[in-house]
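Left out: one protein chain. Kept in place: all the others.
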Amino acid sequence: MTATADRPLVLDPDRLFPADPGVRSVARRLHEAVRDLPIISPHGHVPPQWLAEDVPFGDPTSLLISPDHYIYRLLHAQGVALEDLGVGGGSLDEAQSRRAFRLLAEHWPAFRGTPSRFWMESELGDVFGIGQRLHVDTADAIYDQIAERLASPDYRPRALMDRFDIEVLATTDDPADDLRHHAALRDDPAFTRRVVPTFRPDRYLEPGRADFPQLVADLGRAAGVDTGTYRGYIAALEERRRAFKALGAVSSDHSHADVVTLALDEAEAARIYASAVRGEVNEAEATAFRRHMLVEMARMATEDGLVMTLHPAVHRNHHTATFERFGADTGHDIPYATEFTRGLQPLLDRFGTAPGFHLVLFTLDETVYSREIAPLAGFYPSVYVGAPWWFLDAPEAIRRFRGAATETAGFYRTSGFIDDTRAFMSIPARHDMSRRLDSAYLAQLVAEHRLDEEEALETAVDIVTTIPRKTFKL
Amino acid sequence: MTATADRPLVLDPDRLFPADPGVRSVARRLHEAVRDLPIISPHGHVPPQWLAEDVPFGDPTSLLISPDHYIYRLLHAQGVALEDLGVGGGSLDEAQSRRAFRLLAEHWPAFRGTPSRFWMESELGDVFGIGQRLHVDTADAIYDQIAERLASPDYRPRALMDRFDIEVLATTDDPADDLRHHAALRDDPAFTRRVVPTFRPDRYLEPGRADFPQLVADLGRAAGVDTGTYRGYIAALEERRRAFKALGAVSSDHSHADVVTLALDEAEAARIYASAVRGEVNEAEATAFRRHMLVEMARMATEDGLVMTLHPAVHRNHHTATFERFGADTGHDIPYATEFTRGLQPLLDRFGTAPGFHLVLFTLDETVYSREIAPLAGFYPSVYVGAPWWFLDAPEAIRRFRGAATETAGFYRTSGFIDDTRAFMSIPARHDMSRRLDSAYLAQLVAEHRLDEEEALETAVDIVTTIPRKTFKL
Partner (left out) sequence: MTATADRPLVLDPDRLFPADPGVRSVARRLHEAVRDLPIISPHGHVPPQWLAEDVPFGDPTSLLISPDHYIYRLLHAQGVALEDLGVGGGSLDEAQSRRAFRLLAEHWPAFRGTPSRFWMESELGDVFGIGQRLHVDTADAIYDQIAERLASPDYRPRALMDRFDIEVLATTDDPADDLRHHAALRDDPAFTRRVVPTFRPDRYLEPGRADFPQLVADLGRAAGVDTGTYRGYIAALEERRRAFKALGAVSSDHSHADVVTLALDEAEAARIYASAVRGEVNEAEATAFRRHMLVEMARMATEDGLVMTLHPAVHRNHHTATFERFGADTGHDIPYATEFTRGLQPLLDRFGTAPGFHLVLFTLDETVYSREIAPLAGFYPSVYVGAPWWFLDAPEAIRRFRGAATETAGFYRTSGFIDDTRAFMSIPARHDMSRRLDSAYLAQLVAEHRLDEEEALETAVDIVTTIPRKTFKL
């Protein structure tokens, strides 16, 4: 294995392009045209505080490993203990942090063929200027180089946002959040980029949760509205959406067990809400209410213009012992099959052609692209095919996405790429991967004479400019 | 964009062929051998009246846009109003028709990567001899050229059927239809091609419909049989199948919510039927009866020899307001998941090995190709894997189909291509797309030494000759 350690890390300019020399040269030209365009990131999980306070990043492990579930879950599968990686907020001292980085290097072959490998190498090479491959023999040296860079002002969040040329960055925020970091960014004349919040109300729409009474009380407090009644609850949600919008929000984001929708009459909704506030709701009522609230969210969207994004059907916290020890979002959220056609019909029947309504459908069940989502987006002016998301945000999955969605919905009913990440350093690598793959896909269409190169070029540019701007109203 | 308008429309002879030069040259040779073979179209929706009366086609919009849901649904998704496109029978005057054609041209980029783009360009270039690309700057000129061609006798249906070399064309017909156009064609010595009806009894098998009593009364009238009892109803269906067969029908076609089958005993079937005729059937009974009737249709098929085709699992008329204004089949029929293995077991257990029985299984849920349909067709002599159909009748979907079905069922348990279209002008383009894709697929097998070129050639020819003839008993 020493051989690997000895060879330099080189990021080939042709990576992810088709092997055929003719197609590759088309892909190169297309990518050339989009490579340096600004990044639009309309959905992700970077904490706004990082930018508001321009907090320097910590050590390499707490930056690159501890918060990245793509990385630590596969290490866990290889037998590495999560506590050794600083997962779940457990802080590591210098020696532990260095050891965690070495564990990653030791198990680096496990990442062959994964997007994490691509992103990490891009980060090492492009962001940190590392010239060595990750390997157990180079781990310490790379760790030191990253640590050194992180100490420099050039590696602070704001400087990187400029360097990465991120035009817009959307964060994900709780409806009861005071959004003070967003307000600070808005009020800071020194900050000229655009960071916007996203309204993520999931838990406030789930009356089956034990903490629902507390949650809606908090929501009411944040909104300055009494949420003791259903009407107050609705008013509080509307008020918080307004507050988010005032700070630049362009979308609300939703993830529930399914996307079944159901319009209850107000009396029934109010009755269930009243039970829920008393902690007396049963499962069927809770489910009906949540499904009703998805329709309500769509109704609000037609009024306040926030884009609505849905990404359902994940079994959260699959392994109880890991959840209890390390908390939520620690690598064991596992997808399952889902259904859009019949589930969304009540919502789309009401609002599918409502002027200005935008509904972006993400999925982890890729069977629905050709069967359900593309056909819906190919008819309803409101529906957009969401870019591949988590577990599918990788080269071959993205090719399958384009192959499944394009023939029915074309390019202009798709959403543009979202990175959906908390791993700030990986944002350029993720967008670059997407640009390379779309260039490759378009080049293939050119090679098969399904598109001419000029059209492909225009489409490639649209995919990273007009398409995300239109979808997310930016 | 003027650049696009200025470049000529050129249909590259290599379109849809693999990019690799070696594989491409094999694909070319295979396609060369099948390119000019007659078209067999065993399932589609061309009105027989067009050929019986050799009706001249109207203006370009009413020919190419208003009846083509592939075209107008994607325009609708782009925000174009269906009424502006003449959808649902609303007739457009000359100015409106021209404007609709311009709307298509304006939104033409939305079709990049779709099969509509391929078909339309093939029609413009090959059928109408247009040398310009569709673009907002060329729309009027192209409109005029098409209009001019349509005025010529060379563009009448019969002349085109000859020019397209359509050997057999199957239409889709209601069991109560008097089939007078088919009779006229049979009796017309000047008409030497073959146009045959297809028995499509869906609504007569759904006792849950409000109009079921009226429908079975009409059926009885058409058959000259009293449908007041279950036995009469069965006899009427058998009689109409005979009448269809007498006019050349080779198949019956079925599309219901699912393909679950169920054999009721006659007393129970008769009991439900009696309730249904009184309008008193409940949903469970209606579903059971419909499932039973699929088995009955198979039973009749084993007796009269009509091939049975199934294409289930579409949510019809998804958007109520559009349905109410524009009617059925207006672009918002959306597929959902379906199941063949267990659903068809009762039917196949009875008739799966019955001599002469042919059952062609189409799907919009492509997950079932490798999992269910190919395994069924790989055992039962009666089962054929239906060619990709609507939403899947596009280059990459067809490649996925071959990739999913061939390894289990080979080529000789598949059905041959069906165009399933009402867009008469697009028939050659659709069959040519299919021939190109099958040539490309076979060329790939040759390149990988899974097949030698001589075998590939024989298979390519079989796919457009012996295979559809055997499947559909032509």
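To keep things simple, chains are lettered A and B as they appear, and every chain counts its residues starting from 1.
Please note the rule applied: a contact is a pair of C-beta atoms (placed from the backbone, for glycine too) under 8 Å apart; a residue touches a chain by one contact, two chains touch by 3 or more.
Please read these numbers as outputs of a predicted model, since none were measured by experiment.
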item: Selected from B:Arg99, B:Arg371 or B:Arg469 as touching the chain missing from the view; value: B:Arg371
item: Residue of A:Arg28, A:His43 or A:His76 touching the missing chain in the full complex; value: A:His76
item: Contact footprint on chain B, counting only the chain that is left out; value: 18, 20, 22-23, 337, 339, 341-342, 345, 348-349, 352-353, 367, 370-372, 374-381, 383, 403-404, 406-413, 444-445, 447-452, 454-455, 458-459
item: Positions on chain A where the hidden chain makes contact; value: 3-4, 7, 12, 14-21, 73-74, 76-79, 109-115, 117-118, 315, 318-322, 331-332, 334-337, 364-367, 391-392, 394-397, 400
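We take it that only the chains that are shown with their structure count from here on.
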item: Cα-superposition angle relating the copies chain B and chain A, to nearest 5°; value: 120
